[in-house]
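Before anything else, here's the structure in question.
Complex shown without one protein chain; remaining protein chains in place.
== chain A ==
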Amino acid sequence: MARAVSTRRKAGYTIAAWIIGLAIFFPILWTIVTSFKTEAEAISSPPSFMFFQWTTENYSTVMERSNYFRHFWNSVVISLGSTVLGLIIAIPAAWSMAFVPAKHTKNVLMWMLSTKMLPPVGVLIPIYLIFRDVGLLDTKTGLVIVLTLINLPIIVWMLYTYFKEIPGEILEASRMDGASLRDEIIYVLTPMAVPGIASTLLLNVILAWNEAFWTLNLTAAKAAPLTAFIASYSSPEGLFYAKLSAASTMAIAPILILGWFSQKQLVRGLTFGAVK
């Protein structure tokens, strides 16, 4: 009996999980389906989900009108660059906070997090002026720096949480074996925290890939990533929903594929230390 209840409960959880999963994924699915409609079908009411004349015309129009690969390359450089730079800064920072905490470490961590509470538009003009003066407007370097800075608190916090789970005695033992600080971080700490570092990396690549405030405001033609590519298909005066959907699908496809292949790593990292 107990087994039957358990199986029923399990089935219930599975169905609930599928319903929630599909509900979360539905907007993306709808965007993908709309991208294969004509503009007239995209606005038809009631909308058709599967039974319409499928067309790839929107994709060819988008490819013809925009330089997708330039935007894609900019997104790759900006998201990977900012994440790697962030990790280089955050790993030693998180190490010191986790293993050699000072009196005000907790306060420093809270202060770092508090910088995320500031609305970005509040610092737009000062950053814009600094970038103008140092020639960083519309450059990938400039965006790598800004995205590193805005994501750094999250990277440090995530790594700090993972590092706290690693027994300090192991690092102590490596020091007793004569390892330098550099060796300790590179050869002992980092391999043990790989799941945490990998999930931090993936999460930050996704955050940087989707960041739309700074990437739209600090770029023009040369460094504009895929967020600008999507924005170019939005129009308050004219119905371009199908083309906008095609552009959105092309912009999210790389990150969806990356997320699909790395989901195990991502989940493992995000639940690292959750169950003891």
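Heads up, the rule we're going with is that a residue touches a chain if its C-beta (ideal position, glycine included) is under 8 Å from a C-beta of that chain, and two chains touch if they have at least 3 such contacts; residues count from 1.
Everything below uses one rule, namely that contacts and distances are computed from a predicted model.
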item	value
The complex's invisible chain, by UniProt name, from "Imidazole glycerol phosphate synthase subunit HisH", "Molybdopterin dehydrogenase", "Rieske-type oxygenase" or "Various polyols ABC transporter, periplasmic substrate-binding protein"	"Various polyols ABC transporter, periplasmic substrate-binding protein"
Per the touch definition above, residue among A:Ile78, A:Leu189, A:Ala224 or A:Met250 touching the missing chain	A:Ala224
Touching the absent chain when the full complex is considered, from A:Ala40, A:Met110 or A:Ile186	A:Ala40
Sole residue of A:Ser6, A:Ser114, A:Ser180 or A:Ser234 that reaches the chain not shown, by the stated touch rule	A:Ser234
Options A:Phe52, A:Phe99 or A:Tyr128, residue touching the unrepresented chain	A:Tyr128
Chain not shown, touching residues in chain A	39-40, 43-45, 65-66, 124-125, 128-129, 132, 137-138, 216-217, 220-222, 224, 228, 231-240
